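A single protein chain has been omitted from the complex, and every remaining protein chain is retained in its original position.
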Amino acid sequence: MALLEVRDLTVVFQRKGEEPFHAVDGVSFDVEPGQTVGLVGESGCGKSVTSLAIMGLLPKRATKISGTVTYDGTDLLKLSDREMRDRRGRDLGMVFQDPLSSLNPVVPIGLQVTEVLERHRGMPRKEAMIEAKELLDKVGIPDPDRRLKEYPHQLSGGMRQRALIAIALACRPKLLIADEPTTALDVTIQAQILSLMKELVQDLGTALVMITHDLGVVAGLCDEVNVLYGGKVVEKAMRHKLFAEPRHPYTHGLLASIPRLDAPRGEKLTPIRGSVADNIPWTSACAFAPRCPNALDVCRAETPAEVNKLGRLLRCHNPVVPGTPAAEEVQA
Amino acid sequence: MSETLVSVQDMKVHFPIKRGVFFDRTVGHVYAVDGVDLEIKRGETYGLVGESGCGKSTLGRAMLRLNEPTDGKMIFDGQDFSTLKGEELRKMRRRIQMVFQDPLSSLDPRQSVESILVEGLRAHDLDEGKESTAKRLRELLAAVGLPSTALRKYPHEFSGGQRQRIGIARALALNPDLIVADEPVSALDVSVQAQVVNLLEELQEKFGLTYLVIAHDLAVVKHISDRVGVMYLGGLVEEATSEDLYDEPLHPYTRALLSAIPVPDPQVEDRRERILLAGDLPSPANPPTGCRFHTRCPWRQATKCDTERPALRELKPGHKVACHWAEQIRSGEIQPHEVKPVLVEEDDGLSPDVPLVGPASVTEALNP
């Protein structure tokens, strides 16, 4: 059985006097032990809300969550706040985009690591201190003895993210959720952090849910990739398959719109027209239809169903046929 | 067309670091830009890449005189732009325009698109009568792909990509020769980035613009630029045509930077060898001696690197590099080795790309 089974997860935000907004709209995916699963999409696609829902970190007010999130046989959505607090940090680790605001600014790094060890693993302070040192060393923070006594603002962005990873891994969780862990970092630091995460996942056998907007990060790191659009998974496949033959016009369009380092000079980019603001609700159409070069009449009249064929899940009425370019060149 | 439009000579921008309760003393400087020479030819796109804190944005702003350079010159179309003053400077600004990173914050939230676009025209007395202005505005909007109904709306009513189009239209309004684009797409969603990149390219063709594109994303810069300069800690370390730079990066930092950028192709990703740089960027307030990169350089040698600052020199036609050992690294004579990360102390979060904002002090007033 999968380590984490997300089934039909739906998150609806309901504000007074406004129409309900489906931030996440029936998302399902599995994470096997030790596997790295990517959730990719642009802002507003629901990837971060998905991770917050799994961690039980969404505000209770004005939020309706349905579906199931089964971790090791228990439905996390049914747990009380208290039980969930115990799970977080112990079974589920999380790394956020902004390491500075996820660390407590007035508590030394060392104490923030030992706190987790004491609380979840019941270690005495002294032992926890030794373990914390080892952890910082493991995540590649030089001179851990000194760093333990320092405050978050004294560390650089890359070091802070390493410290955060150390905290997340302190209790050897079986699952780590990383929400845009490298977006705030420079490329050379991003490369350091990504290779660190890859190494740790392999060494510790931790499963990883990687949430990012960067297809490049996914290509190098994830086993399976879920592409999200407007709160739904529109395409899901193993990474080689997905990148070699993107079938959903959105995935295809995303890949065609990114300038690639190895592309010959002078090659024009093919953008996706419009913006997320053009989306139409999924209820009786495909949300991507207004921006889709492949859109047919049916796309605006009927919600496309999920089709799972040959190891690829696809939600599209008129997918891209491999070998042919997208229907039309989109005007800027 | 190889006429030089812009020539930057030994540009330096140092920000003073001030401390003190009653009287601020200058306790040091942030060497944000420390001696940069570059030339931009008319009609070309020059890309400036580097990581945060390398001084690329500060350099761009100093060229526009939005930050006052500490030292150095910028010759624009044969005229020394860096010594212009008052009204002369203001008039000259028409010819050099800027596109900003964050399209929302760079548009005044209280002004409608119309008044945003008209403002520049008015400042340079190009606002000749209602009809011709209205026509000009419609042309501008059409050029950047916005409907003319946009005129009466306000910036917050647009999506990120559309806002960036407004910012570009504002820059275009004055028929500039040079547009400095500071991270023009990095605040946008991936699918929208390509729209703006393509738009910039189209406009260049149509209006014969010259661009200086400043970005941290080497893939974007490589795509859009004819020539690329790579900055590290306040200085240019390499300059070449974008093909050349990608095909044969000569500076160790450029190599590392290129290898660090993820490529959305698993096959490439699996095969690539990464040059992982050890440690963090040193503080620009306390830059390393000699070659600024020697603290992280996997090709570092025992001599010269930590004592002598390498000058930018032409190794092959059109390809300049600032490395003492570029030839030996190129031929493979010197092999990379492991580097132990050096601790970098964060001081007060001083970032050279952020001009120091704070209460102006008595001492600053007395010693301008």
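For reference, chains read A and B in written order, and residue numbers begin at 1 within each chain.
The rule is short, and it goes like this: contacts are C-beta pairs under 8 Å (C-beta built on N, C-alpha and C of every residue); 3 or more make two chains touch, one makes a residue touch a chain.
Everything that follows uses one rule, which is that contacts and distances are computed from a predicted model.
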| item | value |
| --- | --- |
| Undisplayed chain, where the name is taken from the UniProt record, one of "NADH dehydrogenase subunit E", "Chaperone protein HscA homolog", "Phenylalanine--tRNA ligase alpha subunit" or "Peptide/nickel transport system permease protein" | "Peptide/nickel transport system permease protein" |
| Selected residue (touches chain absent from view) among B:L59, B:L107 or B:L257 | B:L107 |
| Hidden partner chain, touching residue among B:K41, B:K73 or B:K153 | B:K153 |
| Of A:T10, A:Q35 or A:S48, the one touching the omitted chain in the full complex | A:S48 |
| Where the unshown chain meets chain B, residue by residue | 61, 64, 66, 90-94, 96-98, 100-102, 105-113, 119-120, 123-124, 149, 152-154, 156-158, 167, 170, 174, 355, 357, 359-362, 364-366, 368 |
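In this text, only the chains that are shown with their structure count from here on.
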| item | value |
| --- | --- |
| Whole-Å gap between the CA centroids of chain A and chain B | 31 |
| Complex interface listing, chain B residues touching chain A | 51-52, 145, 159-162, 189-195, 197-199, 201-202, 216-220, 222-224, 242-243, 246, 256-270, 274, 276-277, 279-281, 340-346, 349 |
| Residues of chain A touching chain B in the complex | 42-43, 140, 142-143, 153-159, 186-192, 194-195, 213-220, 239-240, 243-244, 253-263, 265, 267-273, 275-277, 291, 332 |
